[in-house]
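Rather than the whole complex, this shows some of its chains in their spots.
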Amino acid sequence: MKENKKTIIVFSNDMDKVLASFVIATGAAAMGDEVTMFFTFWGLNVLRDPKKKSKGKSFLEKMFGWMMPKGINRLPLSKMNFLGLGPILMKYMMRKKNVQSLNEMLKQAQELGIKLVACSMSMDVMGIKKEELIDGVEIGGVATYLAEASEAGLNLFI
Amino acid sequence: MKENKKTIIVFSNDMDKVLASFVIATGAAAMGDEVTMFFTFWGLNVLRDPKKKSKGKSFLEKMFGWMMPKGINRLPLSKMNFLGLGPILMKYMMRKKNVQSLNEMLKQAQELGIKLVACSMSMDVMGIKKEELIDGVEIGGVATYLAEASEAGLNLFI
């Protein structure tokens, strides 16, 4: 086991939970740890690039895509979302208190060498294609996750 | 510590979170790991057998039972549930993409020797009796969980 290895499963696309994931991940990576973040289910929306599109989707896959938040800037809050007012207030408070935005944390995560993995099974079920995701994302399944988590010293499901 | 030992607390009865739990658990067991799943609170509903009934419940206990999903085939989605339409769509997509159903995963989990433990305290508080649960489930408390988790290499709370 490697104490300096860490994995986080980002299952949620709630802004607050995604924020917690990135604070822990970038904090650990900044201290020299080897960090892998696995984005699965709703968490996949964090990795969707709002500027990219994908062809050849079925009607149902398109519908799923429309209904889910497209990209890290459009995530709802898990509580007190108030039809989108909550996230605006939260972003305002973060800026005022000099906390990095989620988008900046994502960029920092990539600069720090954090491995970003999108779950292949969820992508398949929800009809999300690789060409819709931001650059620098790997695709992996449960075997990839287990191989990393088995030797990591800290594993969280968020 | 045993790297090949894993525990998952299934707290939620959301179909998507239960699915993530079983994908990780069966994936690990298929690779030879020793896996224990602890079902607590809402997660207990995953283990309820829709064909079984229980006598001697108080009115409040019966009411709790009626309001919660009865069994692994009736779980809601944590997001986009749409009064039950979401889970139907999700099941349809899973079938189309050749992903096992939750019910099949549960059976596979038992065949792979995954230990399924129902939390005794939650059963007591929510008025769920052993005779309502599917066969092959053990009953355990927090001490059981801690004994297993303390020596496991991967512990998740889902």
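Order as written gives the chain letters A and B; numbering starts at 1 within each chain.
The rule is short, and it goes like this: contacts are C-beta pairs under 8 Å (C-beta built on N, C-alpha and C of every residue); 3 or more make two chains touch, one makes a residue touch a chain.
All of these numbers come straight from a predicted model, not from anything done at the bench.
Chemist: So we've got 2 copies placed here, but how many does the whole thing have in this file?
Modeler: 3
As a working rule, only the chains that are shown with their structure count from here on.
Chemist: Express in whole angstrom the distance between the two chain centres, defined as the mean CA positions of chain A and chain B.
Modeler: Chain A and chain B have C-alpha centres separated by 25 Å.
Chemist: In their shared complex, at which residues does chain A touch chain B?
Modeler: It comes out as residues 1, 9, 11, 13, 40-42, 60, 64, 67-68, 121, 124-127, 142-143, 145-146, 149-151, 155-157.
Chemist: Within their complex, state which residues of chain B touch chain A.
Modeler: Touching chain A: residues 1, 3-4, 16-17, 20, 23-24, 27-28, 31, 33, 78-80, 89-90, 92-94, 97, 99, 153-158 of chain B.
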